[in-house]
Structures are given as C-alpha cells and as structure tokens.
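A single protein chain has been omitted; all remaining protein chains appear in their positions.
Right, chain A next:
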Amino acid sequence: MKSLLATLALTTALTLPGIGMARPVTLTTTLNAYGGDGAYLALYVTDASGTYVGSLWMAGGKSKYYEHLNDWYRATGGDTSHINGITGASVGAGRTLEITLDLADALFDAGYTLHIDAAVEDMRDSPNEVAVPLTSEGAGQPVKGRRYVASFTYDM
C-alpha cells in the first residue's frame, strides 16, 4: 500500500495537495551517438532498500519491447498501468529527452535513487544504465550512463 501511495505522490503530486509539498523537477537525458534505432528508456525510482517505488517516464510506445528494460520489467512485471499517461516516443541516438514533473519534496535527501533502464533494437539491453541518488546537492550535476546516456541531470 505504501508503494502505491508513493507512486501517486510521484506522478500526480500537484493534484493531491494533501500528501505534501511538491516541486517541478526537470529531467534531462542526452543520448550519445550509439549508431542504432531509437532507444527505449524507463525512468523510475527505488527507495533506500532498492525496492521499486514508482515510474517517472517511459520513452517508447510498444509494450512488447518493455521486457528488454530488464530491471524495470522485473520490478513491475511489465504492467503498463505503472506508466499510464507518462509514456512518450523513443529517443533517437544523439537526441535529448527533457521532461518536467512535479516530484514530492519527501523524495529528496531520503535515500531514494532514480534509475534509467535502456534498450535498443538489435543492440545491448542496458538495465541500470543510470542510477543517481536524489539529493539537493546532486541537482544540476550531470551523470554519465553506462552505454547509451551521454549525460543525465535533474534540475529543481
């Protein structure tokens, strides 16, 4: 139950003022020129114990390919209700994905980690491409991914 509430807090914080303070956060993901088709990216958050809390964004519209986002798929069982309304197009090589969300204040400096799983057709599946702790100091600090992500930043 706790995780369900947390998911709500992540995605619709503004419309549920009772839960707590929220602020707009911009997530910027720039891909390197890996020389393949558009990348599927799953952005999600885990808590201090590594348990999945909720999804922030899914770049890529065809659910049959979600199994290649291994860690996200393992946590959610591929259930698309986790990403209802927060799904967009896949991101081409060298392109930048920028999304702005309202994130609950309680997620910052509390041991939560933002993860990105990535996958490209006929190329490597890259679970945990990016794993970055959500902290006030970390905001605005670019982080490099393992294979596809040239830089990821969250700005408050």
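Note that in this section contacts are C-beta pairs under 8 Å (C-beta built on N, C-alpha and C of every residue); 3 or more make two chains touch, one makes a residue touch a chain; residues count from 1.
Following the convention adopted for this analysis, contacts and distances are computed from a predicted model.
**Q** The chain that is not shown, which UniProt protein name from "Quinol oxidase subunit 3", "NADPH--hemoprotein reductase", "Roadblock/LAMTOR2 domain-containing protein" or "Succinate dehydrogenase hydrophobic membrane anchor subunit" does it carry?
**A** From the choices "Quinol oxidase subunit 3", "NADPH--hemoprotein reductase", "Roadblock/LAMTOR2 domain-containing protein" or "Succinate dehydrogenase hydrophobic membrane anchor subunit", the unshown chain carries the UniProt name "NADPH--hemoprotein reductase".
**Q** Among the options A:S63, A:N84, A:T100 or A:Q141, which residue touches the chain absent from this view?
**A** The one listed residue touching the chain not shown is A:S63.
**Q** Touch as defined at the start, partner being the missing chain; which of A:D37, A:E98 or A:D155 qualifies?
**A** Residue touching the absent chain, from the options given: A:D37.
**Q** Tell me, which residues in chain A touch the chain that this view leaves out?
**A** 35-37, 61-64, 67, 70-71, 73-74, 77-78, 89, 121-128, 146-147
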